[in-house]
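Remarks on the structure that follows.
Here is subunit A:
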Amino acid sequence: MRNELLHVFRNTPFGRETLMHSVYFCKETGTSLRVYIPKFRQFLMYFEHEVVTVDLDRAFLRDPGTAKEHAEAIIREGGLTPYFIEPKGFTASTLPDLPVDYRYMTCPRTISNLSTKIGLGYIGPRVRNIIRNASFPVFIPTSVYKEWKSVVVFFGGSQNAIKALRYGIEISTVSGFPLLLFTQGEGKHRSYYEEGIQKAGLLDSLKTLNYKWLFFEKGDFRINLYEVPHNSLVVVGAYGHGAVREVLFGSKMEEIQTVLPNSMLIVGPNCAPVLG
Partner candidate 1 sequence: MRFSIHNLNERLQLILIGAVVGVGGGLASVALNRSLEWGAEFLHPYRHHWYSFLLPACGAALSTLFLFHVARDVGGHGVPEVIYSVTRRGGLLRLRSSFSRLVSCCLTIASGGSAGPESPVVISGASVASNIASFFRLRDRQRVVLVGGGAAAAIASIFNAPVAGIAFSLEAILGEWTPTNLITIGVASAVGTEVSRLLQGNQIPFEGEPFIISDMDLVGCLGLAVFTCFASVFLVRLLRYVREVSSKTISIFWIRAACGGLLVGLIGLLLPSVMGEGYGAIRNCIGYTYGPGLVLAGLVVVGKIVATCLTIGTGGMGGLFAPCLVIGSFTGLFYQRLLVHLAPGIHWAGEPYFALLGMAGVISSVLQAPMTGIFLITEITGGYQVLVSVVLVSVISVTLSHIFEPFSVYHQELVAHGELLRPRTDRRVLSELRITELLEHNYHVVHPEMRLREFVELLKRNEYHFFPVVDSKTGKYLGLIHFDDIRSYLFDTNLYDSLLVEELMDPTVPTVSLDDELPEVLEIFEQGHDSTLPVVHDGRLLGLISKATILDHYRRELIVEEEV
Partner candidate 2 sequence: MKIGLKEVARMLDLPEATILRWIRQGKIPVQVEGDRYVFMDKQLRSWARTHNIPLKENVEPAAPNNGTEVTLYEAMKRGGVFFDVGGGSVEEVLKQAVDLVNLPPEVDREYLLERLLQREELTSTGIGEGVAIPHPRYPMENLSVKAMVATCFLNNEVNFHSVDRKPVFVLFLMLSSTTKLHLKLLSRLSFCLRDKGFLKMLRTCRSADVLFAKVKELEASL
């Protein structure tokens, strides 16, 4: 797995904000930025068990002449070196496929509809499909560039939540930003969750980080969400709760993405565990 983040560039003012987010994310997490400037309306990603078709909305192909310059300018401004990828495999002459062994991928909330549709509560079906199948977490930034200064991990105790926690710890360690855990009790005591973390062998790494735990024994989840700092990166697992609850993202995830406007890092069920 390469230590890189894949960013599909939209050559519009909206796309500019998204790219700036990716640049910042890469800088803070020490990953290299790889930008794909699409030349076709679709591309494929061959994951382990499914091939996902990503349909891009027209804005992605707008003004190809200036796309590269614009992207380069933004990346250089952030202090990174621009690096563009060209797809090598083609399923058909207008259908390239991109490699899938990235560490992260940036997606706006919707990738196949015009940006006017972007708002709270909506995460497009293609993006959901990527999240469900990818071996990497998907970074969904806020619409307007805003630097995050802390990492909030939503910990609900499930396997996926543990994965999310691993990513949260990793990012907090590398970036140096403080780590917060957010748990909505749901009747269980804090020790239950601690046990889970202990079993996963993460308690020690947590302790060295000097974290804070926002533990809510009761209260309305949505109201408690207000405690999440406005300038934090929200790390949350998705699709971890079994067939029935999979119909929606797993209800917690839906609520979070409906209420919080923060930048999010969504860790899907097929994400590879963080290495070292």
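Basis for inclusion: all candidates are chains of the complex that A comes from, given by their letters.
Some observations on this one:
The definition used in the following text is that a residue touches a chain if its C-beta (ideal position, glycine included) is under 8 Å from a C-beta of that chain, and two chains touch if they have at least 3 such contacts; residues count from 1.
This structure is a prediction, so every number in the text was calculated from the model and none was measured.
Of the numbered options 1 or 2, all belong to the same complex as subunit A, but only candidate 1 touches it. Taken together, the subunit A residues at the contact with candidate 1 in this complex read 2, 32, 41-42, 44, 46, 49-51, 53, 55, 81, 83, 88-95, 97.
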